[in-house]
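Beneath this line is the structure, given in structure tokens, with notes to follow.
Taken from a larger complex, these chains appear in their original positions, while the remainder are omitted.
We just call them A and B in the order they show up, numbering each chain from 1.
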């Protein structure tokens, strides 16, 4: 239940047009009702950004090209810009055919559309990776971070370290830098390191304290986390934050 | 090789008392040499804080009470204060007998000694947890964060969420807050959730983007990561950081 809806209900209580009991039922039923909504249609959550500071990012892996294209168009119409991730080459071609003005980032499997609206002030983010095989995920991090308004530079206040195989990179960096570092394991490897589980576990086990980790290949999650830190670093710390 | 050592070598090169070739050998040999040092004795790394911004935290799990006690005394003598983690009840009693002025935090399995020196300015950190079984790890996070100079409060700029079992807490919070959130899985549970692997995997899989995760029961790592973010949030973002 968005704050606006809630305020509306409360205003009706104030005005006496809705009883407290009725209002309580409406408020209490919400979590269940809202979740149940999900059955039957793809709903774009336009209020997500107000609540979490992050706009909807279209996750392409479990959507058809049609769903991706229409979600991106709708987001671009209302928000100014849209970004979709995990869009493989075949899907990207189909999306491109429907939305010719979209830009396809092949290596990163990302599609962008329009111009992202102005975002909160944000410190700089560095994205480093261990090998050429990790470039795809690193580029996904960069594109999403830039879409969220973060400058991606070589010298930075927050570091995102992307690595597959045995993922020694974050441990090495972790002993050299004193900035927040977010590690992204990639599904690069073979034999025991197939699927990125060894890279993930290695990062979690790092002797260098203070490294935090996201899911395997989760460039979007790392970008959002880095942007949250970078926004905080660019703001005067508030006194009465939640 | 600490910067001071390196500067010394370079000054000798400048002075002509050491040849570039000799200096190159000394510098090149360092990683190997330093690591090899480790065989044979427990060395306290007093320069760690200069490099990474975090002082040595004594990891009690793999040390005897004697080793814990002498490491803490040495750190308190040189740094003003010391903290040791993973000190179980039996070890804590033995440490306490040797260092009576130390304070034992039983639930958190933490021992503190002396007064931590002044640390960099730091924004506020919140530590929340899902159930009474997670309190031990949550308290470890709080004690380490406070030792590193962070005020731990209910309203904060950075959130550390501690949870075991299915670890739904970070997902729920992740949809409500727009601050950096660090999730700590705990080894609370039984059956399939024994050892915290399910909590860890659940946090990594969270639909709420931007959550980062540390190893199971890794209160120290979460505290260090949160402090790094909180220090950044309290500082004016630099233009030429590494």
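Going forward, a residue touches a chain if its C-beta (ideal position, glycine included) is under 8 Å from a C-beta of that chain, and two chains touch if they have at least 3 such contacts.
Keep in mind it's a predicted model, so treat the numbers as computed, not measured.
A single sequence accounts for all chains of the complex, and while 2 copies are shown, the assembly in the file contains 8.
By definition in this document, only the chains that are shown with their structure count from here on.
Here the C-alpha atoms of chain A line up with those of chain B after a rotation of 180°, rounded in steps of 5. Inter-chain centre distance (chain A to chain B, centres taken as mean C-alpha positions): 27 Å. Those residues of chain A that touch chain B in the shared complex are 51-54, 57, 123-124, 155-158, 174-182, 200, 204-205, 208-215, 218, 220-222, 224-225, 227-229, 232-235, 237-238, 240-242.
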